[in-house]
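These notes concern the structure reproduced below.
Missing here: one protein chain of the complex. Every other protein chain is in place.
Chain IDs A, B, C, D, E, F and G follow the sequence of writing; residue 1 opens each chain.
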Amino acid sequence: MEEVRKGRLSVARGLERLRGFPYEELGFATLDHHRSIRQGIPEVIYCEGKQQDQVVQIVRRMRTSGVDVLATRANPQIYEAVRRIDPRAEYNELARTIVIKAITPRLKTKGHVLILTAGTSDIAVAEEARVTAQLLGSHTSTLYDVGVAGLHRLMDKKSLLEKARVLIVVAGMDGVLASVVGGLVDRPVIAVPTSQGYGASFGGLAALLTMLNSCAAGVAVVNIDNGFGAGCLAHRINIIGTGEI
Amino acid sequence: MEEVRKGRLSVARGLERLRGFPYEELGFATLDHHRSIRQGIPEVIYCEGKQQDQVVQIVRRMRTSGVDVLATRANPQIYEAVRRIDPRAEYNELARTIVIKAITPRLKTKGHVLILTAGTSDIAVAEEARVTAQLLGSHTSTLYDVGVAGLHRLMDKKSLLEKARVLIVVAGMDGVLASVVGGLVDRPVIAVPTSQGYGASFGGLAALLTMLNSCAAGVAVVNIDNGFGAGCLAHRINIIGTGEI
Amino acid sequence: MEEVRKGRLSVARGLERLRGFPYEELGFATLDHHRSIRQGIPEVIYCEGKQQDQVVQIVRRMRTSGVDVLATRANPQIYEAVRRIDPRAEYNELARTIVIKAITPRLKTKGHVLILTAGTSDIAVAEEARVTAQLLGSHTSTLYDVGVAGLHRLMDKKSLLEKARVLIVVAGMDGVLASVVGGLVDRPVIAVPTSQGYGASFGGLAALLTMLNSCAAGVAVVNIDNGFGAGCLAHRINIIGTGEI
Amino acid sequence: MEEVRKGRLSVARGLERLRGFPYEELGFATLDHHRSIRQGIPEVIYCEGKQQDQVVQIVRRMRTSGVDVLATRANPQIYEAVRRIDPRAEYNELARTIVIKAITPRLKTKGHVLILTAGTSDIAVAEEARVTAQLLGSHTSTLYDVGVAGLHRLMDKKSLLEKARVLIVVAGMDGVLASVVGGLVDRPVIAVPTSQGYGASFGGLAALLTMLNSCAAGVAVVNIDNGFGAGCLAHRINIIGTGEI
Amino acid sequence: MEEVRKGRLSVARGLERLRGFPYEELGFATLDHHRSIRQGIPEVIYCEGKQQDQVVQIVRRMRTSGVDVLATRANPQIYEAVRRIDPRAEYNELARTIVIKAITPRLKTKGHVLILTAGTSDIAVAEEARVTAQLLGSHTSTLYDVGVAGLHRLMDKKSLLEKARVLIVVAGMDGVLASVVGGLVDRPVIAVPTSQGYGASFGGLAALLTMLNSCAAGVAVVNIDNGFGAGCLAHRINIIGTGEI
Amino acid sequence: MEEVRKGRLSVARGLERLRGFPYEELGFATLDHHRSIRQGIPEVIYCEGKQQDQVVQIVRRMRTSGVDVLATRANPQIYEAVRRIDPRAEYNELARTIVIKAITPRLKTKGHVLILTAGTSDIAVAEEARVTAQLLGSHTSTLYDVGVAGLHRLMDKKSLLEKARVLIVVAGMDGVLASVVGGLVDRPVIAVPTSQGYGASFGGLAALLTMLNSCAAGVAVVNIDNGFGAGCLAHRINIIGTGEI
Amino acid sequence: MEEVRKGRLSVARGLERLRGFPYEELGFATLDHHRSIRQGIPEVIYCEGKQQDQVVQIVRRMRTSGVDVLATRANPQIYEAVRRIDPRAEYNELARTIVIKAITPRLKTKGHVLILTAGTSDIAVAEEARVTAQLLGSHTSTLYDVGVAGLHRLMDKKSLLEKARVLIVVAGMDGVLASVVGGLVDRPVIAVPTSQGYGASFGGLAALLTMLNSCAAGVAVVNIDNGFGAGCLAHRINIIGTGEI
Partner (left out) sequence: MEEVRKGRLSVARGLERLRGFPYEELGFATLDHHRSIRQGIPEVIYCEGKQQDQVVQIVRRMRTSGVDVLATRANPQIYEAVRRIDPRAEYNELARTIVIKAITPRLKTKGHVLILTAGTSDIAVAEEARVTAQLLGSHTSTLYDVGVAGLHRLMDKKSLLEKARVLIVVAGMDGVLASVVGGLVDRPVIAVPTSQGYGASFGGLAALLTMLNSCAAGVAVVNIDNGFGAGCLAHRINIIGTGEI
């Protein structure tokens, strides 16, 4: 603050120091090492639209900072390149995620997140959500391929539904599962439309609109195929009441 | 055919006579009296976009032909005008239909049509379907306000669902009820999206897309708010196996 | 029920047993063996978005249950893999379907389903509908490439149209054929828009809207390219009045 | 040109004089008196979005120039105001047009324009087309309410269709009539979608897309409800081969 | 269960009794009195599309059951009618809500819900959210008109943001506020797009898409103008860690 | 007719014979040999969505009938296959058309069709229009890459514009050229939007809407990229006043 | 800063003081008095969606601060209410703006802004732009109703176009004028689509897309009907090179 008062440091920069927001410029990317503390989640590398080299460079810098590394939408080639610089890197083929866990284990939440899918084709997005929530510290469980065409498959698991603190419902086509689950539980439901489907599903638009218009209270929606976003949000909700929060 | 051969009658007109398709020109409308026989339904007067005078004139001519009269989307003013020329005219305020029953009663179907709505606001469209199917000769029953937010209300009526030969599901907002019903029965389900809703329901588009993308087999969709079309189709299906058909 | 009363079995599970809904969990899929009885159709494997291994595993389990196997949107590679585990598997190249018929033949319907296409490019979807309806037990016949640009080709077949109990009209581009057929017959017409076309056909949207807005009564619409859905629905309608139903 | 060379007149203005394009500035409108010669049609006053005073002022100036006056989308109030300054003004209530015929009669075309509508509600737009084509000098005839739900009504008029040089097909809802007419004749067909309809007609979008995707060759489309544009274009085609053109 | 075993009661009905889901049929509505227990929220009366009489009847029945009454989208006329049968009814003019509090006070949550709006015109939707969350038992606070055009207004309130357990961001036009708030906090953010705006806001679609595509993790979206849904979800999240949950 | 009267021939078939509409069934296609007479254009083979074998079979049958053959959207492989059965086949690489001219030359029109493009990328569609109009018997001329960004390039050709009887304007991106040309001439203008462009051109939607909303009178629109349709329509207009028509 | 160091003032608040961003909270609005300095424009009151009382209160506070007052989309009733508290308030009926000029006159720019409209109906939006740019200190001139249907009207004014530093083109329907003007000048062109039009103009969407896809370089687009935004931007550009900037 002294430096600020004396004019040796601009107010904006001084403020940054006080807040302690370190970030690092790579030219093509500006890393935000502090986000892990401020936001509860590490900076995540969304691989689509990035060159392999760029991903590798970002991973290298993040490892130096000792934070967890999560890369989403990563193809096997990118994974190979990342594993070469850190053999601890784990690849989830379905979720297309790369995870490198930092040394200090995170605080585990008490409650758990239940992830459901309507069909088999929705599992990839569901796995992205699961990997994300787990890395952040949530316990997770899954219930896949329980779409409403065979409603009894879902009804049979009602006790499982009631035990979860947060539910993530992943569904393409008509996206109906979110409304049905939303009507059965009194917990927050995060609906993830997927681009699975054909014809008038319009790349997930049909499921998205179904979920936004859900008559069941307590349902919120994230972007089409956004498993990562759903996992983040689920953990943010799940962590409430854990430890100091 | 002789007249045709001798050239006294154009082939097209001759063909028409053979087929016996009588129709009548009013200048602004070309009445198709034969449709009742050919299509199983009387010509229907869709009142929106027509002037009151035009509706009245069409009704007058139809009565002369002794066919059933059905006018849809009729406001009370039009009803008053129609009742003045025929006191037998019945008005259904919710469905906004005018019905004048012809003398000869129609053959009644054996099976019956069950009409469900997700909410109270969908009842107007459901009633248009009910009035139409009844006039054509189908038995009907109704189950209103059984949306999936309270799924047990629907589950409790499962035997009712199983007794129907055809089901009409009328729903706005997320339109989820059609998928759920479609997953419970093995009969044809006609889904009618309604324009009820707000925000991203986009005038019924959300419900329409949900229904078109239904994962349940055996669900077909008609236009938004098209209770009349659903009633027609339901009767056409229901009449199969009745009498000579 | 005793077990339920004594608390050894949850009510939900007891109910399931009473209802006798057997299903089987594969981790990535929850098979619903009872659907064949409850819904009149076997569980169908929609191959798009599923890995080849997943399809093969599902087929293997279904064969154990003795139900008919129908896989749609199957490419030749999947077919090869399926044939290796069951040489009875039949592949329809146009329809992209795999069928394995179970031992007991199904009850055949009295009426038959007529399937029409507007153009040559719509035949793939039409064949999916035909294979489905046939497997379920319906007699079928076809009338391909009779679009309204050459209306006399259709008019000439009018007696064929009138003999069918249910009609499926498959059309891309402007989707006009459904309306024209709908105006000629008094039977249920199932309209299937296809994604064939270019420019402002927007992947089948134009045909879909045409069909939804059809002025002909008795026309219902299924999803774009949904030959399977049309075949199912047609059979559900066709079977009415057959045997006990 | 001399003045141009001497610099007393800008080249652009000189060019204008040579071309003889007179126009007149009213502040809120720039009248193009020459258009009648250059384009074959008088400047037309589209009344929507204009204040009554503005319309009256434009009419006043046009009358001075001795050109035909055509005002479209005019409500009765505007008509009253126009009639006060010129009692010859004629109002067509259905078409919502005001016409003031200039003294010199136009050259009449040999061929004639046939205008068809699918339904009664489409007549307003058809009348706007008819008034426009007639004012420009075309003979016209009409065939209203001949939609494909009663296809025989249209087939019966086939000779009428074949006699026209140009056909205008006005249709809302599914817009199917344009394709059917386009498949029956070898003359240019101008398709006008109307905003009549409900639900998934989306204000005429469904009919527009149907018409754009028409499989019949020789069909062109104008904007939704654009009777005026259709009338203009029909006349431009019809006049070919008449007199000097 | 005995009655079930003896066949005097269908399994479905028996199950309902065990589960104790009381509901009540009014013909046009099926009241779900149990929802308050099962879902944590009372059945809510969405007034749009319902007749005044229907609303009054539903209120009358709900009062008998002793649950809280919440009616949304209620105009002053409906309020007057409701107040006549229960003078405790409170009307929030901005939120257009009617609230009748039941005798037993609800358990109050520890944390609180912060509701922000980007502009003055978004306050109506924000108030609907506030009324809902409060009725359910959450503490709430508000921060209105802090859109990003004046970012310092928001930055100044950063400590307020950090104190909330859940944040609701209500914004029309470009909907940018949700992303900015989402980037500043580590708590769940519920984004509510509003239909406020003009031109290419398309009734809230622009804000909806902005929010769905938010790069900030931890943002979920509800339907356009759905203040009620946001309030419900916020409370469901907020209540976690309170008392027994 | 005798056979009809005696019942040996159905009325419909008899009518067909009278009308002399020969057509031929290939199973996957129903050829309409009479179309050349009835519609003024030969049956055209749209190659997309058809297998190479199907195209070759159709060509083989059409050659037998002695009509002109036009195949559009043909890739070089299809051309090679067609040339093998008829070495007269000509391929236009830009237009992707195959033409086999029948022996008898067609009546040539007096007027000519002028085809303009806004950019170089629009030429493929323009060539499809040119090939079509020429095959049908129209004289054609072209003016390519004269978009409004360099308006003087167009203005310089004004006399060329005025000499044409019909104009085809092919443009992608903003589609503005159609409006500008429409404001300069008094002849029919056929506007063809192309899918050229990027971003918010949405596959030609932007150009399509521009053209439909053109303020210039006398502009009609065909489907996106529909060079064939534009060529057909242009010829139908151009032939008016030629010979007997 | 001292207070900050001693903890008596939060860092964020201290920062605000240093930056000197005064703002004022009215409960329903947070006034940003400093915006005039920071952004070059005063805070503007967008009246739609605000109650009359709210507008009046905001005006009252702004007057106290001595800044210029600009209210847009104001109806005459709001104007009356504002004039009652400040008789200097000026109302522009076409633009629907209220202006109260502060005492100190603004620095006038050297260059000027030329505002063009395609039609008479676009003038309201153009006037909103003109009032805005003038209040901010720009000279303006206008050229109304010069759409491309009469291109010579525009060509004649070419010198006027070349004299302007910035051009605002306001157009509905096909929005073509922006592209044409963009091709004639080498200055920045701000395109404002308007919601004027009908049919497939879809409330200004057609014009918006045309403008976004303009092939002319140097054209930027603002929201539909956003005259205010265009006026602001034009002034921001125009002021470059004036005085100190």
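Quick note on the criterion: contacts are C-beta pairs under 8 Å (C-beta built on N, C-alpha and C of every residue); 3 or more make two chains touch, one makes a residue touch a chain.
Remember, it's a predicted structure, so these values are computed and weren't measured experimentally.
Undergrad: Considering the whole complex, which of G:29, G:45, G:71 or G:233 touches the chain not shown?
TA: G:233
Undergrad: Which is it among E:117, E:138, E:201 or E:238 that touches the chain not included here?
TA: In the full complex, the listed residue that touches the missing chain is E:201.
Undergrad: Determine which one of E:29, E:47, E:211 or E:234 touches the chain that has been left out.
TA: Within the whole complex, the residue contacting the unshown chain is E:211.
Undergrad: I'm checking contacts with the chain that's been left out. Which of E:45, E:118, E:133 or E:190 qualifies?
TA: In the complete complex, the chain left out is touched by residue E:118.
Undergrad: Can you list where subunit F touches the absent chain?
TA: 119-121, 123, 144-146, 149-150, 152-153, 155-156, 158-159, 196, 198-201
Undergrad: Touching the missing chain, which residues of subunit G?
TA: Within subunit G, the residues touching the omitted chain are 38-41, 44, 111, 165, 183, 185-188, 190, 208, 212-213, 217-224, 228-229, 232-233, 236-238, 240-242.
Undergrad: What does the interface between subunit A and the hidden chain look like in terms of residue numbers?
TA: Touching the missing chain: residues 10, 12-13, 16, 19, 21, 23, 27-30, 32, 35, 46, 48-50, 54, 193, 195, 204-205, 208, 223-226.
Just so we're on the same page, only the chains that are shown with their structure count from here on.
Undergrad: Distance from the CA centroid of subunit D to that of subunit E, rounded to the nearest Å?
TA: 52
Undergrad: What positions in subunit E touch 2 or more of the other chains?
TA: 19, 208, 223-224
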